[in-house]
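First the structure, in the form of C-alpha cells, and then the observations on it.
Complex shown without one protein chain; remaining protein chains in place.
For subunit A:
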Amino acid sequence: MTNIPATGRTPRVQTRLVIIQILVLSLLCTLGGRLWYLQIREGAHYQKQASGNHVQQVVQPAVRGAILDARGVPLADNETRLVVSASRTELLKQKDDGKAVLTKLAGVLGMDVEEVMQKVRLCDSKTPQPCWNGSPYQPIPITDEATPKQALQIRERAEDFPGITAEPVAVRRYPGPGKSNAAQVLGYLSPVTDEEIQRAKDTDSPYLRSDMVGRSGLERQYDRELRGKAGVTRYEVDNLGRVIGKAKSDPAQPGSTLVTSLDARVQRIAEHELDKAMKAARTQWDRNTNRRYEADSGAVVVMEAKTGRVVAMASAPAYDPNVWVGGISAKDYRALTGKDSNYPLLNRAIQGQSAPGSTFKVVSTAAAVAAGYDFNGKYPCTSSYSVGGQVFNNFEGESFGSITLGRALEVSCDTVFYYLAHTEWKKDGGINPKKNPKDHFYRTAHQFGLGKRTGIDLPDEVTGRVPDRRWKEEYWEANKDAWCKTGKKDGSYVERIAYENCLEGNKMRAGDEINYSIGQGDTLVTPIQMAVIYGALSNGGTMYTPTIGKAIISPDGKRVTEIKPKSHGKLPISKATLKMMDEALEGVATRGTAAWKFAGWPQDKIPMHAKTGTAEVYGKQTTSWLTTYTEDYTVVMTISQAGTGSGASGEAVRNIYSALYGVQPDGTIDKKKALLPTPQKGLPKIKPDGSISAPKISADPAKELEEAAKQATQQPTQPGATPDTTPDGGQPPATTTTPPTGNRATRRRARRGGSRRMIA
C-alpha cells in the first residue's frame, strides 16, 4: 500500500487531497468545539431554559387563616365568591385592547364601563385608585360579587369574552360578630406587588403572583402565619401545552388560625360607647370656643392589667373593613384616604397622639418622689403660681390649701406640680443648666415608657414624645430658621412665639417644665402607652408589652403556639409609693375628679381607680382623657376636641366596666350578665378535626346592655337617684348620688412656646 502508482497520483492532486482532508478535519473540530461550548460551558444555562420550557405551574392558592376572638368567634374568615377577572395580556392582544369585551362585560355585570376600565389599568405615579398594582400578567379581579347567572353567561359564551374568567374564589370576609368592627385592628389585604415578590423570593415564604398581602393591623403583623403556603403542581408539558407528566406537587398549606385576646362583645361595646360618647360630646357647648364640641376622633383601649392582653381596641372614625375585599372602589378609597376623610384608616389607639393632660400627673408624682419629695408631705395648692411675672393658674382658680401628693392627684391640683417642677428646674440650674441636670420629671417619663413604642403586635405604632432637653435642641435645630424668619417681637401671638422660640427655643425654660409637669405642652402620648402605665399601676408595677395575638393554631389544630405575655420593664416607683398612688387614684374615682361619673359603683367589690385629663391643643378644643383601672382591667379612652376627661368619657368607660363585670344600674353585680368578670383564660376549644368551636354571640351586645339598663332605671331602685344634667355633661349618667365636682370646663392657662400637636 505504500507504492505510488504512476497514474492519477500527480503531486497537485495529492496536495489537494491532503488539503481536503485537513479541511474536513477542521470542520469536524469546529463542530466539536461548538458542541463543547453549548453543552459543557453553557450547559447550565440551557438546562434552565429547557426546564422553563417544559414545566408549567398550576397554583392552588392557600386559604388564609382566620382571626378569632378570645372565645373563638371569627373576626376575619373566608367565604367563597364568584370572581370575574380579566387577563390584561389577553385583552391587549385584541384589536381595540379589549375595549369591546370590557364594555360587553360591564353590561353583563351591570357595572359602569368606566369603572371596569379603571380596574384593569395599571397603577403608576400618575394613575389614581382604582387601578391594578399587581402583576400585569396576573388576572385582574373586576368583581367578586358576580351572581351565578352572570358567571354562567360569561362562561357559556367564552368566545365572546376572550380573556375573561369567572371562577369561585375564597375571599376574605370580616363578619363583624355582634356588630363589632375592629377595622383598624384587623387591617386589610391587597394584592402583592412586584417589589414584594422580589424581596421575598429567596426567603422560605415566597409570594405568588396571585397572593394577597396583609397591609395593616393584624393582617399585616401576622401575615406570614395567616397566609399559609400556596400549593404548586408542576406539570411537564409539550410544545402545545399538553400535559405529558406530573413533575412535582406541593399541596396547598392553609394558613394558621390567629386567636386574639379580643372579645367581640367587649369590642362592640367599646366601639359603641366611644361612638355614643363622641355623639354626646357634639351636643355640648364649649364655653372656651363658643361652639359645640367637634369630637372628631377618639380611641378606647380595654386591656388586661395583669398580662397586657388587649380585650378591645376601638378607634373612631371607623370604616367597614369589607370595602377592601375584592379591590376597593375609587369612591371608597377617597372616603378612606381623602383630605376630608379624617383618616379612618388610622388606628388612633396606637397611632393617635396628643398631650396627656392631667393623666400625666402619675408620672410627675413618681418624679417628685424620685426627686426626694415626701409623698405625704404638704405642698401648697394655691389658685395660681407665678414665675417671673408669668402667672400659671390652677384649674378654674381653685385652691385646696396645703395638700399631700395623693390629694393633689385626687383633685388634680396643678399648682402643686408647678411648684415641684419649677423647684426642680431651678435645682438643675434654671435657664442655664448645670452640666448634668437631674431632669427627674423627664427621666421618669422615659422610665414610664413614654417617647417609645410599647411594642404592641400591630404595625406602625407611633412613639409619642417626651419633650426633654435633647428633643428641644433637635427641634430647635430643625425649625430655628423658620422661626427666626417669621418671628416678630411685637407681632401677633404666633409671631411673638416664633420670636421667643428663635431666641431660646433650644433651652428648657421654666414655663416649659411647669407646663410639662401637668401633661401639657409638647408632650405626646398614645392611648396604648397610657394603658400600659395604668395597667402597671394596677398590677404592682410591671409594664407588659400589649398583645392582641394570643395563640397561633396550625390548620389541623395540632400545633398551638401561644403568645405569652411579656414585660418590658417595671415602673420606677417603690411598692410603698405605688400603694399610696393606688389609693389616691381610687380617691379620684370616689371623691376626686371622676367621682361624679362613678357614683353608685360597687367600689367595695370592684375597686375603681381613675385619672382624668384635659389636654390643650392650640387652635382646637381640648382633648379629653380618662385613664382607669380595676384589679383586672385597665380602660383608657380619649376623645379629641371633646372637653374634659370625665365629662366626655366617664359614662362610656363606666359602661364598659359594667358590661365586663355585670354591674347593674343599681350598683348590684349580676354575675350572669357579666361578659368577662375575670379575663378569659385558656384558648377556645379545638375540635378533633382541627376546627375551632365558637360560642354563639348575640346580634348586638351593646344594644342588649342598653335595653337592660333602660329597664332597670325605669324601676327606681336606688333612693335619691335623680337624673342629673351637668353643665357640660348633658348625657344623663346612669346614676348619680354625689354632685359633680370640678373639672367641668376646659382649662385655659398661659402657655408659652413649643409647638402644639393635634391628635393625629
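Here is the rule we use: a residue touches a chain if its C-beta (ideal position, glycine included) is under 8 Å from a C-beta of that chain, and two chains touch if they have at least 3 such contacts; residues count from 1.
Please note the rule applied: contacts and distances are computed from a predicted model.
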Identity of the absent chain, which is to be given by its UniProt protein name, from "Spermidine/putrescine ABC transporter permease", "Aspartyl/glutamyl-tRNA(Asn/Gln) amidotransferase subunit B", "peptidoglycan glycosyltransferase" or "succinate dehydrogenase": "peptidoglycan glycosyltransferase"
Which residue of A:L35, A:A100, A:I431 or A:A576 touches the chain not shown here: A:L35
Residue of A:N53, A:S249, A:N342 or A:S399 in touch with the missing chain, whole complex considered: A:N53
In subunit A, positions touching the absent partner: 1-3, 5-10, 12-14, 16-21, 23-25, 27-28, 30-32, 34-36, 38-40, 42-43, 45-47, 49-51, 53-54, 236-240, 244
